[in-house]
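Every protein chain but one is kept in place in this view of the complex.
So that you can tell them apart, the chains are marked A, B and C in the order they are listed, and the count of residues begins at 1 in each.
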Amino acid sequence: MTKVLDKAKIEALGIEGGWTLGLADVVKYSDLDTYNHVNNKIYHTWFENARVLYLEMLGIVFSQASEIKPVVRSANITYDAPMYNAEEYITLARVSRLGRTSFVVEYAVWCDGTVRVTGDTTLVMVNQTATESRPVPDDLREIMITRDGAKTS
Amino acid sequence: MTKVLDKAKIEALGIEGGWTLGLADVVKYSDLDTYNHVNNKIYHTWFENARVLYLEMLGIVFSQASEIKPVVRSANITYDAPMYNAEEYITLARVSRLGRTSFVVEYAVWCDGTVRVTGDTTLVMVNQTATESRPVPDDLREIMITRDGAKTS
Amino acid sequence: MTKVLDKAKIEALGIEGGWTLGLADVVKYSDLDTYNHVNNKIYHTWFENARVLYLEMLGIVFSQASEIKPVVRSANITYDAPMYNAEEYITLARVSRLGRTSFVVEYAVWCDGTVRVTGDTTLVMVNQTATESRPVPDDLREIMITRDGAKTS
Partner (left out) sequence: MTKVLDKAKIEALGIEGGWTLGLADVVKYSDLDTYNHVNNKIYHTWFENARVLYLEMLGIVFSQASEIKPVVRSANITYDAPMYNAEEYITLARVSRLGRTSFVVEYAVWCDGTVRVTGDTTLVMVNQTATESRPVPDDLREIMITRDGAKTS
């Protein structure tokens, strides 16, 4: 099954960049498009799944009753090289930047020794009705800065 | 990553039914719908990925230049119980029936000791332009009957 | 946008079969797979969207608070002919059979004068916790029998 890697396991594979979460998987037929390569949109799914797991592991509950929750504000992606059926890969994630009410999750898709795709998502903490921003809680800030090496600005 | 299980490994897990291929994975956020459970359509993706891998492992090449290739003629699915985020599961597959030009792949999703969803797909071997059916090659028939226990009718 | 057709409009197009809902749309790039035709799974999405709209138009509320709601029990699909990019099509739906607690929605994809794909879904009415079946309400039975021509058995 999808294998979850922590910071130590990622480093043990010789993957640089201070990544704190890795999801190891293999390209499946349903990831491909008419070009026989992984469709551009699929990487967003990989990033989404990594991000949700990352946040759940931080203890963030995505219930509609939650008083604060993160929402995606923007996202960027860069395609460096294509990927093909049956290739094994690791989707890597870490928090790279941290503001008062927002933070940035960075991603990379690592495959056979090279980075194929990179991206990032900016999330904003909001109240239950998503009408106002809220400060990132102190315990999360601590982890993001200490473990992930997130830069505060 | 998605872990591929062969017949011996599947039996070693105590899973009955003579399955010859298993794909172990975990439910991801992108599998869920508004009901917070795995969407009905997602199981078709799991079946498709198992079927493509099964056929590739039989040596079937899905090139447009191939003189014969299998196409999906029909499919059935039965939902016995819902599945939820982060549940670990195995998508199981085997060829259960074999005709002169067609064969049936059966599937089951096994999770935490119970079968949640079952299904099957009828495939027909066709020529390169998909205009005429073709006999299932003898070497494939042999494997389907001997290893998978496919019934001929 | 996706155009919704009622029974009269469908018949006016010369489409036989007593269909009571039609969704007219066009094949998009994201519907295609490595064969450059519409992927097998996509038809399930078209059926799902037609079914949800059909049920909403019957006044069924899909809230988790609803005392009764329909859940999908099983589904079948048959592929008669492939579809390609930019083809215009209509996804057709009607209730064809009606039991005490269940009913069957039939579908067909009509394109350029021929039916490309057909299918059906069996739904069961259940209580809020989906632990027990419930009778199909009388007002819905009336519509399914009178308008859709659903057979009771």
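Quick notes on this structure:
One rule holds in what follows: a contact is a pair of C-beta atoms (placed from the backbone, for glycine too) under 8 Å apart; a residue touches a chain by one contact, two chains touch by 3 or more.
Every value quoted in this text rests on a predicted model; they were computed, and no experiment measured them.
For the chain missing from the display, the contacting residue among A:Lys9, A:His44 or A:Arg147 is A:His44, taking the whole complex into account. Residues of subunit B that touch the chain left out of view are 29-30, 32-34, 36, 41.
Residues 1-3, 24-26, 28-30, 45, 48-49, 52-53, 88 are the ones on subunit C that touch the missing chain. Although one chain is not drawn, its touching partners on subunit A can still be listed: residues 34-35, 40-41, 44-45, 48, 62, 64, 71-79, 82, 130.
Keep in mind that, in the parts below, only the chains that are shown with their structure count from here on.
Overlaying the C-alpha trace of subunit A on that of subunit B calls for a turn of 180°, given as a multiple of 5. As a whole-number value, the distance joining the C-alpha centres of subunit B and subunit C reads 25 Å. If you average the CA atoms of subunit A and of subunit B, the two centres end up 31 Å from each other.
Subunit A and subunit C, compared by their mean Cα positions, are separated by 37 Å.
Across the assembly, subunit A contributes residues 29-30 that each touch 2 or more other chains.
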